[in-house]
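One chain of protein is taken out of this complex; the other chains stay put.
The first chain written gets the first letter, and so on, giving A and B; residue counts start at 1 in each chain.
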Amino acid sequence: MDRFVFLTVYGLSRGAIYAAFALALVLIFRATRVVNFAQGVLAVVSAYLAYSVSGATGSYWLGFGAALVSGLVLGAVVERVVMRRVEHAPPLNAVIVALGLVLLTQGILGMIYGNQYRAFPAPFSTVAMTVHGVPLMTRYDLFVFGTVLVLMLALAVLFTRTATGLRMRAAAFAPQVSRLLGVNVGRMLTLGWALAALVGAVAGMLIIPTGLGLHPTAMDLVFVSSFTAAVVGGLDSPIGAVVGGLVVGLVLSYVGGYLNSASTPLAVLALLVVVLLARPGGLFSASTARRV
Amino acid sequence: MTALLRVEGLTAGYGGVPVLHDVDLAVPEGTICAVLGANGAGKTTLLRTLSGMVRPDRGRILLDGSDLRGLPVEQLIRRGLAHVPEGRGVIDELTVEENLWLGGLFRADRRALRGPLREAYELFPALYARRRHAGHQLSGGERQMLALARALVAKPRLMLLDEPSLGLAPLVVAQIMALLRRLRDDGGLTVLLVEQNVRSALSVADSAVVMAQGRVVAADSAGALVGDDALRHAYLGF
Partner (left out) sequence: MSRSTLLRHLVVTVACGVLLFGLTYALDPFRDYQLATAAAYLCATAGLTLLAGQSGQLSLGQGALMAVGGYTVALVQNQFGAHNVTTQWALLGSLVAAICVASVAGAVIGVAAARLRGPYLAGLTLVVAVAVPSIGTLWHSLLHGDQGLSVYLLPAPASLGETFPLERWQAWLAVIAALLTMLALGNLSSGRFGRTMRAVRDDEIAAKLAGINVAGTQVTAFVVSAACAGLGGGMLAVLAQSVSPGAYAFTLSLNLLLAVVVGGLGSLTGAVWGSVLLVLLPWLADDLTNSLIHSPAAQQRLAGNLSLAIFGLLLVIVMIAAPGGIQGLLNRAGRRVRGRRERVAAYRAEPSAPDAQPHAPAASRTSIPNP
């Protein structure tokens, strides 16, 4: 029972990060119908920058700030320089271009930082606090929950309460009509990619200290889990992405805890296959998401 | 009266194939001009060219004397041109209120738009009752009202209306035409109205142009066109 509680909290903490990362995927998918396969590697770039800044200044938080800013900038640059050129091409092209970015970025990171894992310390203790002798959660888990919660609330406010959020949603749903209403759709797309990369960078910052450390491929598995989370939620639905993230986090935590940690990638695969075959539109899609 | 909208020698089309040939048009301020013609006559292409969605090959589009050609679509509303597209362009995923807000966001922030929104609701009480509903939950008539109301929140000088009567019950069409008349008479709104429904269009229009195969084949006052039997039979089918 103690173990179950611990695995549940651990799963929710990982799930919160997957949720954030999945949310970033959904942000871009809703606006452009493109799954940003480069999102993991963009987050890794931000994490490396944070690593360098933290190393130079000695402050974790300056590094964290650098990751946020670099996320915004990277997202905007990638959209403006690369993705915009395949916007009207067949959807396969965007996928391939994003994968090209993955190779390019991993190569560049390897050239700059080398291919060994680098220790990436957590800002809070990762030793579990015990309640009545039962290990419950770590301070770092609390930090994760808090950060993701703040992020989600900020996004919710942005999209439902502000004029910019309204414009972004309009541009995503109906670009032509939005232009007639004076919305600069191109700018909204850039902003959407910037925001998504920012959210991805935060997710990367949160999850890398819990893993093997910093490496050009550090986010590959996270991407896979979060993509599954987004698909569980329907790729289209922000709330679905959050729920999907928590579900994936829990499943992986239980599988890793009760079976074998090496089987978690296969568990992701199994979960994805089951969801895709049972409800291809995801558990939260209002309409059929897929068009033949 | 000076013409608010003046179109001179406009030629435009898709992928190098011209659809509009040498179209001339003038709409005086505070009047309603109907664009009539059969399916495929180029009416919708004309509107799409005016609002920048189709690039003209030749000709000029003057709004109050300044040329609109080459302006990005999203800039046109700032010049006072509102386009209510065919199919109405209500954004289904947004609520009625969000749609209305979006209509005015280019010129004012949310707080400043409370007044214009209240006016829109006074004009269309049905929309107020459904202001929290998503666009896809509205009926056809409500969608048309929302599209019109949203365009009015923008406080445009010229409204381009594409087939507002399409798929609506005659009673609703009559209401919409009456509303256009009122907006012109009380608010000085200028409207370029594309319609298949010739009778209702001519019932509100001051002037009209008849298009066929991408050309303007007749332009006159609405009354004169109604009286021109030959023209009516040849192009308007009644």
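Here is the rule we go by: a residue touches a chain if its C-beta (ideal position, glycine included) is under 8 Å from a C-beta of that chain, and two chains touch if they have at least 3 such contacts.
Nothing here was measured: the structure is a model prediction, and the numbers come from that model.
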item: Visible contact partners (per top-of-document touch definition) of the missing chain; value: A
item: Residue among A:72, A:166, A:181 or A:268 that touches the chain left out of view; value: A:268
item: Touching the absent chain when the full complex is considered, from A:43, A:168 or A:235; value: A:235
item: Selected from A:10, A:37 or A:64 as touching the chain missing from the view; value: A:37
item: Sole residue of A:31, A:102, A:151 or A:174 that reaches the chain not shown, by the stated touch rule; value: A:102
item: Touch residues of chain A, complete complex, unshown partner; value: 29, 33-35, 37, 82, 85-86, 89, 91-93, 95-97, 99-108, 110-112, 114-115, 217, 220-221, 224, 227-228, 231, 235, 260, 262-266, 268-269, 272-273, 276-277, 280, 290-292
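Keep this in mind: only the chains that are shown with their structure count from here on.
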item: Centre-to-centre distance between chain B and chain A (centres being mean Cα positions), rounded to whole Å; value: 43
item: Residues of chain A touching chain B in the complex; value: 163, 166-167, 169-170, 173-174, 176-185
item: Contact set on chain B toward chain A in their complex; value: 51, 53, 72-78, 82-83, 85, 89, 91-94, 98, 101-103, 105-107, 109-110, 150, 154
